[in-house]
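For reference, the structure discussed in these notes is given below.
Here the complex is missing a single protein chain, while all its other protein chains stay put.
What follows is chain A.
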Amino acid sequence: MDGYFGSYAVVGALLLIGVGIFAGAMTANRLLRPHRPTPEKLLTYECGVDPVGEGWAQSHVRYYVFAYLYVVFAVDAVFLFPWATVFAAPGFGVATLVEMFVFLGFIALGIVYAWRKNVLGWT
């Protein structure tokens, strides 16, 4: 188990053990359980509700803008978290605080533009 490729052998062995456990459990289950299918049992399980329609569903294009804006803000929020942990630490001052608000200002500009262009209204 030494050397460059030896470390891959460990990965391979783990993979085999994993597959073995999974296959063993499923096979044991198969052998032990009774097998009496009914149409209801074969139905796709969806939170206890009967599935309706096809898997391919259309949603209104208006959701696109909201989903898009959500993604923009979700991604930008990622930058806020590391900043929030350090901006009060020694060595960082008012400049650090102001910088983040400059950044937020640029994002707010996008929202203001979307609002003025009536993108945020539903109708």
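Keep in mind that, in the parts below, contacts are C-beta pairs under 8 Å (C-beta built on N, C-alpha and C of every residue); 3 or more make two chains touch, one makes a residue touch a chain; residues count from 1.
We adopt the following convention: contacts and distances are computed from a predicted model.
Per UniProt, the protein behind the absent chain is "NADH-quinone oxidoreductase subunit N"; the candidates were "ABC-2 type transport system ATP-binding protein", "Nitrous oxidase accessory protein", "NADH-quinone oxidoreductase subunit N" or "Branched-chain amino acid ABC transporter permease". Only one residue in the set A:Ala9, A:Leu43 or A:Leu109 touches the chain that does not appear here, and it is A:Leu109.
In the complete complex, the hidden chain is touched by one of A:Tyr8, A:Phe22, A:Phe79 or A:Phe92, namely A:Phe92.
Within the complete assembly, residues 91-93, 95-96, 106, 109-110, 112-113, 116-117 of chain A touch the chain that is not shown.
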